[in-house]
Structures are given as structure tokens and as C-alpha cells.
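With one protein chain withheld, the remaining protein chains of the complex are depicted in position.
Moving on to subunit A:
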Amino acid sequence: MNKWQIFTRGLVKENAVLILMIGLCPALATSGTVRDGFGMGLAATFVLLFSNIIISIMRKRIPHEVRIPIFILIISTFVTIIDYFMQAYQPDLYRALGVFVPLIVVNCMILGRAEAYASKNSVINSALDGLGVGLGFTLTLTVIGAIREMLGSGTLLGVAVFGEAFKQSPVIFMILPPGAFLVIGVLKALINKYVK
């Protein structure tokens, strides 16, 4: 597999949310608007990229028996760093993502890549894998966020898209939890039909 394939694999073909069905909790909870979905995606990508790199560098030194606690330690360190940075420099985004930033720690997508890929492959490949999977996750959350925001709030990035009348009485349930399940389900169906 060449480098380009390693990178693009995570975007669609092995998309974490829509194909592997992992990392669903943040995908459901933070995709009410484009901005939240995109912000969550980037935060997770950052963590995934760096945790993959560090874990790949250390892969020969990590004893097999204690690998999971070590992975978690490394991941949670990156999450805490991003948590501090967001609080300090992006307080609005921080408040929007709220509890979900700390929850990146237990996002099984990140631990999954560490275990399944980074702990067995070279640093370059692990970085590409992390970046690809992370961007695939960001893309998915942004698309879900866009659909839900347009239908559920009548806006896109806060700007009315279907006119002011629709914004006054949008399909509210789209920004509630059932809307997230519905959108993910429809996207999954489309991907199954056209991509596989």
C-alpha cells in the first residue's frame, strides 16, 4: 500500500463513523451545527495525529502487557493540552464542545488506531493514517453538522439558508438526538450503496 492510499483510506473507504461505526458518541453529540462538528473533528484529528506519531515512535519500547494504559496516558495528555489551549484561545468553541473535549480520551477511534495501526507501523505511515482517519472524521462530522443545522435551525454557519420563514419554524427534531441518528443512518445507507 503506498503512502497516498494510507492517507486516503481513512477519508471514505474506512471512514471511522460511517464504515467502521466507531467514535459514534461524539459524532452524535457534537454535530448539531457545522461549527461544532468541524471543531470537534479538528480537535480529534490533532489528538489522533500526535498520539499515532508518539505511539509509533515508542512502539518497540512499549511492553505488550501495559500498552493500553500507556496509550491512554499519551492520548489523555494530548487531550488535556488541547483542552487548555481551547480554553485559553478559543473560549467560545470550548464552551460549545464542553464536556466532549475530555471525552476524546475515550473515543475508541483514537485508541483503535493506536492499537490497530500505530503500534505496528512506521512513524510516517502512522502519521498519515492518523491524519487520514482524523480528516475523515472531521469531514463526516462537518457534513452531518451541515445537514442538521440547515434542517434543524434553518441556518448554515449561523446564516439563514432557506429564508427567514423557515428559520422561524425549522424541523426542530433534526438538532435533537434523533436527528443525528437519522442523518448518520441515511449517510451510511448512501455510502453502502455507492462506495462499497
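The rule is short, and it goes like this: a residue touches a chain if its C-beta (ideal position, glycine included) is under 8 Å from a C-beta of that chain, and two chains touch if they have at least 3 such contacts; residues count from 1.
Note that in this section contacts and distances are computed from a predicted model.
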item: From "Monocarboxylate uptake permease MctP", "Na(+)/H(+) antiporter subunit B MhnB", "Mov34/MPN/PAD-1 family protein" or "Ion-translocating oxidoreductase complex subunit G", the hidden chain's UniProt protein name; value: "Ion-translocating oxidoreductase complex subunit G"
item: Residue among A:Gln87, A:Ser122 or A:Asn192 touching the omitted chain; value: A:Gln87
item: From A:Ala116, A:Leu176 or A:Ala189, residue that would touch the chain that is not displayed; value: A:Leu176
item: Sites on subunit A contacted by the missing partner chain, in the whole complex; value: 32, 58, 61-66, 69-70, 73-74, 76-77, 80-81, 84-85, 87-89, 91-92, 95-96, 98, 152-153, 170, 172, 175-176
